[in-house]
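With one protein chain withheld, the remaining protein chains of the complex are depicted in position.
Which chain is which? They are A and B, in the order written, and residues in each are numbered from 1.
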Amino acid sequence: MKSIPIGRSSRDEIPRLLRVCGLSVKYGADGQALEAALRQLDLEISAGEVVGILGESGCGKSTLALSILGLLPADARVDGSILFRNEELLGMSEAQLRRIRGAKISLINQEPGLALSPVMRVGEQIAEVIGAHSGLKRKARKQEAEAMLRAVNLTNAGRICAAYPHQLSGGELHRVAIGQALACRPDLVIADEPTRSLDVIVQAEILGVLRNLKQKFGTALIFITHDPALLVGFADRVVVMYAGRAVEQGPSSRMFGRPLHPYTKGLLNLVARVPRRDGSAPAGLLPVIPGGPPYLEALTSGCAFEPRCSRKTEICQSEDPEELMPEAGHRVSCFHHGS
Amino acid sequence: MAAEQATKRAARPALVRVHALSKRYVQRRIFSRDKFVVDALKNVDVEIPPDCLTALVGESGSGKSTLASCLAMLETPDSGEIWFEGREISRAAACELESLRPKIQMVFQDSSGALNPRFSAAQIIAEPLEIQRRVSGRKLRQRTCELMEEVGLSADWADRSAHEFSGGQRQRLAIARALALRPTLLILDESLSGLDLVTQAQILNLLAEIRIAHSLTCLLISHDLSLVGQVADHIAVMHKGTIIERDTRQQVFESPRHAHTRELLAATRTIASAFRAERPGSE
Partner (left out) sequence: MNYLTRRLIHGIMLLIGASILCFLFADFAPGSFFDEIKLNPQISPETVAALRSRYGLDQPMPVRYVRWAKSVFRGEWGYSFAYNAPVRSLLAVRAGNTLLLTGVATFLAWLIAVPWGIWIAAHPGRGIDRLSMGSTSVLLSVPELVLALGLLYLVVRTHALPVGGMVSLRFDQLGRWSKIRDLATHLVIPVTTLVLANLPIILRHVRSSMMEVLKAPFIQAARGHGISKASLLFHYALPAAANPLISLFGFSMGGLLSGSLLVEVVTGWPGLGPLLLEATMSRDLYVVVGVVMSSTLFMILGNLLADAMLLAADPRVRMQ
């Protein structure tokens, strides 16, 4: 297997829906120590593509979602570039961003129960989003909101529309959140752990709804999760994030079939065994990656994963691995990806 | 060998035996006759074998947490019996409870809510020891540091406050506090949900280690079978306030008897089988 280091300029020039280049985000007020969240992240998404973003908590997944939508807190310092349909999102005014948020790029939150106003009817909240991005009349907005709820398989859309968030179950809230995010037929939907805190059965249903809608509307989807199993059979491409950087990305068949980065392998090992049909196997210990993600400020030279890596050698300590492309479309940042 | 051990275990009497346990929540208002009734537990029969990890799975609202609260003597059941080490504890007197409480410890889901944010890690762990007046002074500090090391936290962090720890570390802290009183039964109520997969697995491994070191019986409550199903010795499935199935993991996975169990397994398994299809030879 021959690997060639790739420079940024040599990438294909097909217009992408979203292109994130060298994105760095640091938090911290003036004069205080900065806390890094993203380091030189590169990411591309084509129209209609489902990209799974995989990683532990604290590796910068949510920061990525917020920075695409320009929703980072005021003390965040952002570097790099985020091009959406060849338009630079970073540095856009709040008014320009408002036209993109919800209309072209929208977000499905982790906790829909918290992301909906407790004192507004659910239908009204969807209609409000529709109203913010279209000239539709009040009544048409309401009809559109109801239609959206039917599209997410909520059969009694009328009742749900008139309900307040606290009157709905977890599964219903998640569907409402999905309906709200898709209400204006955006080009890109970012789902940040959309099934967290749900029971498995409901979780499977919600995933089904997302799949259907993706097919129906042809929306591109960024699916952020810590559980590789949720991406199987759904994501076209998988990006594994570690310590604020994409350490491996590629088509999901390759990523799941032949992962190259030890971190990816570690994540997948946990799921591949689930659940053993033969319960007879000794329980023993689960194959885990030891330790936790590093504090990014404390990073010195070398690979950020080195302290937890089972395959580390001397070079990992001294040098930061460059991104390599051993196969077309499959990129990895590891010295030992072959082994 | 494994089978032999299993039969040996089975021969020993159950650590906890729950018989016909019922609990109903009634919400009443002053000046009002309307009532809001929830049957959280309906005639629950379950046994927890000693020195094992028993997983209690079910959807939210199935009554798992109520059962756990009854076992931990935080709630009084309406009827039924809970036998613990051969004693009926569901209606124990206050003086009896005092000696029983340390033996049954509970770790909650949201440990950030269950840990006092103004306390340092050491204070959090030392609190139950101080209340029970087990140790004091320098010995207390030493014991606290031991406990922290045991759950995989550096003793150097003893003076950090709870909010400085990550979610997984806070759960470790909560486990250390529970271990401080050397319990016989450790109940983890949804302690893994909200954590990412790697952290969940790390905590499960930690549990496996401390279970052996302390000859501890664990009851792990979860809505998700995927990881728990890999490590549990026994699985009890709860649905609408009753235990619909309880058996060894092998039995539950190989021949689930109840339709709801099959549904639960299917939800976990569709993902896993799809995964295997994409990863030939991964095992």
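What we mean here is this: a residue touches a chain if its C-beta (ideal position, glycine included) is under 8 Å from a C-beta of that chain, and two chains touch if they have at least 3 such contacts.
Note that the structure is predicted; figures quoted are calculated from it, not measured.
*Asks:* From the list A:Arg85, A:Arg98 or A:Arg258, which touches the chain that is not on show?
*Replies:* Once the missing chain is taken into account, the touching residue is A:Arg98.
*Asks:* Out of A:Ala33, A:Val119, A:Ala298 or A:Ala328, which is the one that touches the chain we can't see?
*Replies:* Only one listed residue reaches the unshown chain, and that is A:Val119.
*Asks:* Please pick, from A:His166, A:Arg185 or A:Lys216, the residue that touches the omitted chain in the full complex.
*Replies:* Result: among the candidates, A:His166 touches the missing chain.
*Asks:* Among A:Asn109, A:Thr195 or A:Thr219, choose the residue that contacts the chain missing from this document, as touch is defined above.
*Replies:* Considering all chains, including the one not shown, the answer is A:Asn109.
*Asks:* Please output the residues of chain A touching the missing chain, sorted low to high.
*Replies:* Counting only chain A, the missing chain is touched by 69, 71, 94, 97-103, 106-107, 109, 111, 114-120, 125, 128-129, 132-133, 164, 166-167, 180-181.
Rule of thumb we're sticking to: only the chains that are shown with their structure count from here on.
*Asks:* Using Cα averages as centroids, what's the distance between chain A and chain B in whole Å?
*Replies:* 31
*Asks:* Quick one: which bits of chain A touch chain B in the complex? Just the residue numbers, please.
*Replies:* Of all residues in chain A, those touching chain B are 56-58, 170, 196-197, 199-204, 226-230, 232-233, 252-253, 256-257, 266-268, 270-280, 282-290, 292.
*Asks:* Would you tell me which residues of chain B are touching chain A in their complex?
*Replies:* 2, 53, 59-60, 166-169, 193-199, 201-202, 204-205, 208, 223-227, 229-233, 248-254, 263-265, 267-272, 274-280, 282-283
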